[in-house]
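Apart from one protein chain that is not included, each protein chain of the complex appears where it belongs.
A, B and C label the chains in the order they appear, each numbered from 1.
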Amino acid sequence: MNGGLDERALIGALSTGDLMPESAGAAIEEQRPPDASPSGSATRSPAAESVRGEGEFLEVSLGPHHPSTHGVFRVDVVLDGERVVRLKPVFGYLHRNHEKLGERGSYLAAMPYTDRLDYFCSLTNNWAYALAVEKLAGLEVPERAEYIRVIAAELTRVQNHACLIGFLLQEAGAMGTPIMYAFREREKVLDLFESLTGARMMCNYFRFGGCRCDLPPGWIEQCRRVVAELPRFLDEFENLLATNEILMARTQGVGVLSAALAVNAGVTGPNLRASGVNYDLRKADRYGIYDRFKFRVPLGAHGDVYDRYMIRVLEMRESVAILDQALAGIPEGPILNPRSRLRSFRPRAGEAYGRLEAPKGELGFYLISDGSGSPYRYRIRPPSFINLTVLEDLCVGRLLQDAIVILGGIDIVMGEVDR
Amino acid sequence: MVEAIDQVFVNLKHAVVGWAPPAWQAWVSAGLTVAALMGVFMSLFALVVLLERKGLGRIQNRPGPNRVGPWGLLQPMADFIKMLTKEDVVPAGADRVVHFLAPVAMVAPVLLAYAVLPVGRNMAAVDLDAGVLYFFAVGACIELSVFMAGWAGRNKFALLGAMRAIAQMISYELPLMLAAVPAVMLAGTLSLGGIVEAQAVPAGGWLARWHVLTPWGLAGLALFTIAALAEANRSPFDLPEGESEIVAGHLVEYSGFKYALFFIGEYLGMFAVSGLGITLFLGGWRSPASFLDWVPSYLWFFAKLGGFVALFIWLRGTLPRVRGDQLMALAWKLLVPMALLNIAVAAGWHYSAGWSFAGAWLARWGLGLGILGLGYGALARGLYESQGFGPRVYRFAD
Amino acid sequence: MSRGVRLVGLGIVKGLIETARNFIGSYRDPRRLVTVEYPEVRLPPVERARTFPMLVYDGADPEAGLRCVACKICEKECPPQCIYIEADRDARGRVLKRPRVFDVDCSVCMGCQICAEVCPFDAIKMNTEYELAVADRFGGLLLRKSQLVRSTEYHRTVHPQEAVEIDAQVAQARARAEAKARAGGGG
Partner (left out) sequence: MEPLDLIRERLGAAVPGAAIEVVPNPAVAEQSSLRVDPGHAVAVARVLRDEAFWQFDYCSNVTGVDWPEAILREPVRLRRLINGVEREVVSIVERRRPGCLEVVYHLYSMRLGHGPLILRQRTDNRVDQVRVASLTPVWRSAEFQEREVYDLFGVVFEGHPDLRRILMWEGFQDHPMRKDYVEPDDYEYEPTPHDDVLVKARRHYPVGGGG
């Protein structure tokens, strides 16, 4: 090795890939899976440089009590200096065996529990469960209820993406400012939910075959006012940080996820579309009445954290477009299928798998019914749990700071991961 | 009358020293100065902590602390009492002596640094000939205390924080000094009082000859501020205390009054470095123009200090944190070359002082800014574009 | 340059301008200072807001006017099973249409309003009180019937539209019952 070793040893703790000019040391072939290396950036892949042999690794466990793990979630990280060598997520701290609870009570009793799955998007959870049960029992949903479902889901998507952007930038170091702007807008959306369903986050609003109660008078005007103000908030966010050099340096080329690995690992939602795969259930599955609205699906080209951030900002703009069309076209009429029974609801024996495009990805409910009042098997396909499959592939070889930003970019909520 | 207000503290001190018996006079004068400096800067610390929380609050659409006292004025008092009453937990595996000495080693050098800072007209505690050298020598001790804190806690996050602090502070010591070199060179003296004298209003003219009013001064102040941010571990460079990554960095094993000491050390360090920046580039306690001389000199100093603190708070409310290797790349590949270029431009400025043809002033400015701008463009573009960073255009599928 | 000459550092300045606009705006523009300072200023009550259940009674006397007939539908349908009802019995042990014990365990109840939804007699509705802190975690959070009972006037203040509809229905039902009784008595 060249003479610069002692000097690098001093700063070796930061073992930076591109600090020193090309050192003469033999570049040892990296041991990481080939498709996870950062394709975009021109620097040498950091992992190869950090193999120095002497000095053992530092084993740190991030979480479950850690400021940026989005809830009780632990990651066992093996560090070489500050570079991640191995990263094993540990789940189960918020495990309540939600599926056993679902099988104990009636179909209706499981509905309020779905609010607590992904507690940021209770209305899309309710809709996913109602969708699965309607597919199981063959219930149609009246026109007005379909419109209310689309409006509620798109409002949920907007406030969920706003929260995610706030958390991601908080983890990149912008202390408090972006998250406060995001929560200021989220409060308005939550007030809408409270006047519609009675609760801000635990709505428990959809029933099998429609909604529980109709829109209160004046709700649509209030909703129109809130939706009219969203673009101003999105412009403010793009001015604040989208072109900020420090943020671009922190997120571009970080945690690059190739399209092939994304599809194979079952990553869905904005993370998948950031890698360039055009798969949005609202377009692919044609559930609800999404085919009546004109909206576009943003696709990323690099699949890094910056793309995931920008895809969510662009998706919020598309949701605003859908909301405008839905609020304009909502008809009068019944909000609950008269055939749907509230209490002793007994679908015929059989099974059904219903899924929809939740803000975090594909949320699916798989129900097996044996004709009795409670589901025989009640299974939830959680998007954030499966999106975490690729966490290790994205983080190995990068700095600890990158691992935190990558985790923030994937957008997980522990209620849904641990169920 | 104006002279009296300006020198009121100096005369007060002479009066009090006069009462003391001659044998004790030296001690009393030293004691008074130390007490005055400590009192002023500690209360400034309390005020700035409150202003920071209110400023950040207002940036984030919330009123900031307003429950303790009118407009939250007693909030620093409440924080101080809380810090005193909080239990001081020392981890079992900690190296007790080093754990105890770390906060002391943090605050002591910073207070020493105030000895040379000219707060007002002949109000510098000690007017050393090598004031700038002394300042940097004392300022360099902070790294030691941060590393002691990180190492003593025997906590993995603290160790990571300490290693980051060492790398960051050592790397940014160099651009800090190189940014100060042109000011010292042009003023011809290392003593801070001398530098402030060099920026006085010239005999005939009305505008003060501050260093910042020259191309190399402007660039020097910018470089100095960025390096000062990194020295004080402030906003875009708060890696050693990366809250969202390594919990609280080297401070993770401190609570109670030791944590408060670190807090005080950080803020006083920030004031000291911005005080030096003011003295080197913004004319210390001098007023910008002769007709404004009636304002007391110390008010000018603290007004400029307020400006620096407001800038620090503003940056903290906006910018995300820089990554470890980019922090290094910024120091070695941008700030150090720019500082060297700045010295060259300062030399050019000095030797072109003789040009007397029409538009000489404009030509000198154009030349200076041109060279600096080209240097910055090449370096920043090289550092930044090579990584492929930049805004992106997204395609849509319908 | 591929993306045009962009001065590196422009994005940071744009961000700073944005925060400055918010800082100055927070003194002038009400939209930029949204904090509601809780104890002094409170959010306006929302028609459908809900925290924990309450038992509604007509008229003045909570015992006599209680609408609940102890049919235990809500106890069966409650997802976390936090309602406990014991029907009242008269001297000879026959079951009466009145609950003797009606407990709601607030440490278990999640305020999902399914009990209010399934109750055929509109006897149990959702309250909106949220200042319910108690010292004793076990006994304190178990609300007895006496603590759950609220009058229709209170219900009218808490859920105005809903209360008006229900009062109309109850009045109609009572009128029909009396008419039938009179017709039965008369016939």
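Criterion: a residue touches a chain if its C-beta (ideal position, glycine included) is under 8 Å from a C-beta of that chain, and two chains touch if they have at least 3 such contacts.
All values derive from a computational prediction rather than experimental measurement.
Among the residues A:Val263, A:Ile289 or A:Leu327, only A:Val263 touches the chain that is left out of the figure.
Considering the whole complex, the residue from A:His65, A:Lys100, A:Arg232 or A:Arg339 that touches the absent chain is A:Lys100. Residue-level contact of chain A with the missing chain is found at 91-92, 95, 97, 99-100, 135-138, 261, 263-267, 277, 279, 284, 347-353, 355, 362, 364, 366, 368-369, 377, 379, 381, 385-386, 388-390, 418-419.
Just so it is clear, only the chains that are shown with their structure count from here on.
The centroid of the Cα atoms in chain A and the matching centroid in chain C are 31 Å apart.
For chain B, the set of residues that touch two or more other chains comprises 59-62, 317-319, 384, 390-391. Chain contacts: chain A has residues 177, 181, 184, 240-248 touching two or more partner chains.
Residues of chain A touching chain C in their complex: 105-106, 108-113, 115, 177, 181, 184, 187, 191, 194-199, 202, 204, 212-213, 216, 236, 239-248, 342-343.
Listing the residues of chain C that touch chain A in their complex gives 8-12, 14-15, 17-19, 22, 34, 46-50, 73, 77-79, 110-114, 117-118, 126, 161. Within the complex formed with chain C, the chain B residues making contact are 55, 58-63, 314-315, 317-319, 377, 380-381, 384-385, 390-391.
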